[in-house]
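What follows is a set of notes on a single structure, which appears directly below.
== subunit A ==
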Amino acid sequence: MAKVRGAIVVAVEKCKGCGLCANSCPADVIKLEKKVNAKGYNYAYMFNPEACTGCTNCATVCPDSVITVYRLKATKNN
Partner candidate 1 sequence: MGELRLMKGNEAIAEAAIRSGVDAYYGYPITPQSEILEYLMSEEPYKRTGMVVLQAESEIASVNMVYGAGAGGKKAMTTSSSPGISLMQEGLSYIAGAEIPCLIVNVVRGGPGLGTIQPSQSDYFQTTKGGGHGDYRLIALAPASVQEMSDFVKLGFELAFKYRNPVMLQADGVIGQMMEKVELFDQMPRLTDQEIIAKYPWATTGKPKSRERNIITSLDLEALKQEEFNLHLQRKYKEVTENETRYELVNCEDAEYLLVAYGSSARISLKTVQLAREKGLKVGLVRPITLWPFPSKIISELADKVKGMLCVEMSAGQMIEDVILATLGKTKVLHYGRLGGVIPSPDEVLVALETQIIGGK
Partner candidate 2 sequence: MEDVKIEDVIKIEDIIKQENLVFSKTKNLTDKTMSFCPGCGHGVAHRITMEVLEEMGISEDTIGIAPVGCSVLAYEFMNIDMQQAAHGRAPAVATGLKRVYPDKYVFTYQGDGDLAAIGTGETIHACNRGENIVIIFVNNGIYGMTGGQMAPTTLAGMKTSTSPYGRDVETMGAPLKITEVVALLPGTCYVTRQSVHTPGNVRKAKKAIRKAFENQKAKKGLSFIEIVSNCNSGWKMTPVDSNKWMEENMFPFYPLGDIKDEFKLLQK
């Protein structure tokens, strides 16, 4: 049995908090942070990291290319 786990890294200071990533995430991983970055935007973060599959949907729709995506194929023998 294999399970795919993913993670995203948001370039916080470049994020404009548009929310398109959160809207396109099939696993409801992403939310906008209540805190703001230096430019005053509520930046995106992994609210629910365990659910991330690394599908890259968020990065694909991100207009500012601030999301980097990693994916790991894990097996139970790990």
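How were these candidates chosen? In short, all candidates are chains of the complex that A comes from, given by their letters.
Heads up, the rule we're going with is that a residue touches a chain if its C-beta (ideal position, glycine included) is under 8 Å from a C-beta of that chain, and two chains touch if they have at least 3 such contacts; residues count from 1.
Note that the structure is a prediction, hence the values are computed from the model and not measured.
**Student:** Pick from 1 or 2: which one touches subunit A in this complex?
**Tutor:** It is 2 that touches subunit A.
**Student:** State the interface residues of subunit A toward candidate 2 in the complex, per the touch definition above.
**Tutor:** Its residues touching candidate 2 are 3, 5-7, 9, 14, 16-20, 23-24, 41, 49-50, 54, 56-57, 59-72, 74, 76-78.
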